[in-house]
Structures are given as C-alpha cells and as structure tokens.
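After the structure tokens below, expect a handful of questions from me.
Only a single protein chain was left out; the remaining protein chains are all shown in position.
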Amino acid sequence: MSDLIKKVDQAWLQPSERFIKRRAMRAAFMKAILFGCASLSVLVTLGILYVLLSESWAFFREISILEFLTDTQWTPLFEDAHFGILPLLSATLTVTGVALSFALPAGLILAIYLSEFASNSIRETVKPFLELLEGVPTVVYGYFALLFVTPLLQQLMPNLAGFNLLAPGLVIGIMILPYTTSVSEDAMRAVPNQLREGAYALGFNRMQTAVRVVVPAALSGITAAFVLGMSRAIGETMVVAIAGGQNPNLTFNPTEGAAAIPAYIVQVSMGDLPHDSMGYKTIFAAGLTLFLITLAFNIIGQLLKRRFREVY
Amino acid sequence: MNPTLTHPHEHKHEANGSEPRNFADETYEAAMKAATAVRAEVQDLSFYYGDMQALKGINLKLKDRCVTALIGASGCGKSTLLRCFNRMHDLYPGSRYEGSIVLQPDGKNLVHPKTDPLWVRLNVGMVFQKPNPFPKSIYENVASGLKIRGITQKGLLDHQVEKALKNAALWEEVKERLHKPALSLSGGQQQRLCIARALAVEPSILLLDEPTSALDPIATARIEELIRSLEGVMTVLMVTHNMQQARRISDFTAYMHMGELVEFGATEPLFTAPNEQQTADYIQGRFG
Partner (left out) sequence: MQFIKPFYSHAESRRLVRNQGIKDKLFSVLGVCILLLALMTLIALISDLLIRGIPRLDWAFLTEFPSRKAERAGILSAWVGTGLVMMVTAAVALPLGVAAALYLEEYAKKNWVTLFIEININNLAGVPSIIYGLLALGLFIYTFSMGESILVAGLVLALLILPVIIVATRESLRSVPNDIREAALALGADQWQTLRHYVLPSAWPGILTGLIVGLARAIGETAPVITIGALTFIAFLPPAPIQTDFPYVNFDWLDAPFSLMPIQMFNWISRPQADFHVNAAAAGVILIVMTLLMNGVAIYLRKRLRSPYKG
C-alpha cells in the first residue's frame, strides 16, 4: 500500500481555465433553456386567452353581451338565429349538479373511510383501483352512459328520454369520485395526529373523531376537492356530448336531454365550418364562457388548497 | 477570546508510545518536515445564516499533509467551519462569509465573494457524515470526480481509480467487482468508497465531516486507520464528535465552543495540558 502513497502533484488533474469557462457557459445555457421550457406554460395560457378572446371579440361585435347572457334560446345555425348561452349553461349546470350530488357525499365518506378507518393494506389496494377508474377514457364512459346506464335507468323510470342529463351526470359523478376522494383524503391525512390523539384522549371514538375533529380541521382542503371536482365536471366533454343530447334546451330537469356547452362545441366542430362563419365564432364564445367558469373554480380551489397547506 | 496556540510536540509518538506507523520512515520524516508548511490559513472568519452569527472571528492554520481535527459540543460550529472550506453553505440561501480562508500556495481566498465556489470545490474534497455513494457502479463512483473535470482517457481513469481505492484501503475488497453497484457495499465500505471518490481527484484539502458517526466500531476502526495513513499524503481537516477519535488520529486539534475557536494546537499537548479551562472541562467530560 505504502508504495502507492506518493507525494501528491495534483496540478495535472485540475481542469484548465478553458474547460471551466466552457463548462460555465454550458451551465448558463442549460439554465436558460430550462427556464424557457418552464415559461412555455405561460405561453400556452396566453395562447388560450388570445384565441378565445380574439375569436369571441369578433362574435361580440355582432351579438351584444346582454343578449348572449339573457336570451333564452340558442339557435345559432338556424334561420331565426338566437345567441343566448342560458340553455347550454342550464344543461351544464344540471349535469354538474347530478354529478356532484353523487360525488360529493360519496367522495367525502370514502375519503373519511380511507383516511380514518381503513387499514394501510386496504388503502394500498384501493388507491391503484381508483387510479384505474380515473384512467378509463372519457369516450368509453360516454358509451357506457348512453348504452348501459340510460337503458338501465329507463327500466326504473319509463319516461326517461333516450338522451338525458341524468345518466351522463351519474357517470361523471363516478368519474370524478377518485379525484375528489384523493384530494380530500390528502387533506385529512395532513391533519396532525396530535389532534386525533387529543380527541381519543377525551373519549371520542373514531366516528366522532373523524366527524368532529378531522373533517373540520381539513375543511378547506375538502372544499378545495369539491370545487376542483366541480370544475372537472363542468369541463367534461365527451360523456355529455354522447349521452346528453344535442338540442339546446333551457331546463333543469335531468330526465330531459339538452346540449351542454362542451357538447355544443363538439357538435359544431364535427361539421365543416368555414373559418369566418358565425357558427365558427360561436364555439369560441361558448368556449370562453366555459373557460372562465372553470378558471374561477380552479383559482378558488387552488387558493383553498394553498391555505390548507399553510395551516399545517 | 483569543485562541491560544500551542506548538506541535516534536516527537509526540515516541513520547506517547503509540503504535508504529504503517508507512515507511522516510515518508513520515518528510511529512513531519513538511508539517511546518501551511496549506490553508483561516483569518478572522465569521459566518452568518441570515441574522444568526454561526462563526465568530476564527483564526486557524492547516499544516500541510497533516490531520487537523475540529472538536466541540454539537452546535458549536465545527461542521459550519468545515463547510466554509468548500463553500457548501452557498447552496442554501441567506449565508454570508466575512474574513478569509487563504489557500496556499495559490494565495486565493476561498470565501471571497468573487471566488467561484465551483473552483473551490474542484480543489477541496469532502466526505460526509452518512456514506452517500451515487447509485452507480463502484468504478463509476470513484471516477465521477475525474469525469466531472472532463477527464475521459480510459487509462488515466483506471490508474486513478485503482490508486484511490488502494489509498482508501478498499482495493482488495472490490477489485473483483468494480462494476457492481456501489449500494451493494456495506456501510463501512461505502464510506471508504466515498473517501476514495474524494481522493481520486487529489484535492488540496480533504474535508471529513464526522466520517464515522454512521458506522459500527469495526468499520470505524478501519476508517480511522485509513485516515492515519493519509497523514503525510493529504491535508485533512476533520470534524468529529468523538474526542478519543481526535486524539487517536489527528496531529492538530481545534476545540470550538459557541462559534468561537477556544484553543488550537498539537493534539497531544492539547489533550494532556490544555491552556484553557474551558477546553479542560470539555475534555474531562464536564459538559458537551
């Protein structure tokens, strides 16, 4: 061993000035590239805003915003054209309402169950399964709503229309269930264990601890889960486009069929619309409406989530 | 408080009757002669984390090719001082240096704001508390420092890898499986691999941050032996929480307390007859 230990002359191992300079340049270059890629996401948002606003601008030059928001008919492709977004909006809200009236309680119960009751092994098996449920393509869910759920429901409710808002609503409810569950479960699991121990020490049982301590403590996170889930339900396209029907219909009755905003956009894009036609502009006005609604919900949801993180 | 400087004892090993060294006498003599040369000089070094002052006006000389140990209670700033030598603090926001660490013979101030921390780290190697080999092969681990420096010639890499592994007393154990993953080694072997990785680029100074704190006694003994064998080859600055370890393997010892250097001198005198009451209290285990 000792023959290898020689006086160290390290100069020849040290990199040259030129190497250091070139390396520094490469590092700066890579940093700039990475920054460029990160800021590309901002460009995407700007692109979305640009497209929606510029095409909607053309639309609103011809149709007043007042008419857009108050007219109760949406018949842009007819001779007697009306441009009221309300029928599309009512269908969107009805579907969302149906979806949430399932996903909200079910998601909350499931999240409480997974975070407070279930053993680790159950949780570990359930989570991948929920992920699979989330991974089913929306077009398949649409097929399922139209050709399985609707006939099933028709046996229970004979007067249910072939295209209706109930079936897609329920299917969307199942679709967003994994999402609302996992976000609210994360929120509950972030509640510090001291709170639970405190509750148990007072003689609370699991149920009481969950409902009176954990849920209130995780409330903003749970709210975030539902707000974000709602945004997903509103923006979900294929299920309503396939099973919800294509006639604009100002109704809040889920047994009727009606076109929701995304369904209308799909329906119009299927045809071949010339670039400058009114029909082409309407899909951007409808898209802008959809974008603004979901954006508002997303921002509220993100703020709630952020607030939750700050608390613990 | 002014640190008291005691001079290294001329023949501490004879006086101490410690075990014979395992390298040739000439090497030892050369090292002792060279020990008068200073490799790095810490002058009035203060260090701040944000508003908190972690080091207060440290003055210290690292003798060339000697082992210098930093001891003191936890939180006394010994690791902080060590990490000033390779500017590790620069990775985290809010750190600020005052004073200087002058590297000889270059005369460059390591903590000067204009000194590139990357340049510093190319010259000062470091081994951490917990063994942290890369999840690559043993060979790749030892060669990584060379590759970072743009060295790609296979012959040179092979030579340096073998030399570093031999110097780190690991060669015999791994020469048959150089291309097996480093994480398959035992904890003690991993730490010796990390030392080999630092040695392969032949740094001016090697920093060891409590290199045995995560290891069992047998692995610790091997590493201590290895560090002793580096005496006369490499300038080593090591932090240890274990006073006896400092006494066993270092030539010089610095005792720190609350961010200040209390006493610095040759190891044996410092342990047998410290000049400061505080040092004596610590060494006798009255606090810390």
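Just so it is clear, A and B label the chains in written order, and each chain counts residues from 1 on its own.
The definition used in the following text is that a contact is a pair of C-beta atoms (placed from the backbone, for glycine too) under 8 Å apart; a residue touches a chain by one contact, two chains touch by 3 or more.
In this text the structure is predicted, and so the values were computed from the model without any measurement.
For the chain missing from the display, the contacting residue among A:L104, A:I234 or A:A258 is A:I234, taking the whole complex into account.
Residues touching the missing chain, restricted to subunit B, are 86, 88, 91, 93, 118, 121-123, 125-126, 128, 130, 132-136, 144-145, 147-149, 183, 194, 197-198, 201 (touch as defined at the top). Across the interface with the omitted chain, subunit A contributes residues 23-24, 26-27, 30-31, 33-42, 44-45, 47-48, 50-52, 54-55, 106, 109-110, 112-114, 117-118, 126, 128-133, 135-144, 146-148, 174, 177-178, 205-208, 210, 228, 231-232, 234-238, 241-242, 262, 265-266, 269-270, 272, 275, 283-284, 287, 290-291, 294-295, 297-299, 301-302.
Note that in this section only the chains that are shown with their structure count from here on.
Subunit A and subunit B, compared by their mean Cα positions, are separated by 54 Å. Within the complex formed with subunit A, the subunit B residues making contact are 22-24, 27, 30, 116, 118-119, 122-123, 146, 149-151, 160, 163, 166-167, 169, 201-204, 229, 232-234. For subunit A in complex with subunit B, the touching residues are 1-2, 4-10, 13-15, 19-20, 23-24.
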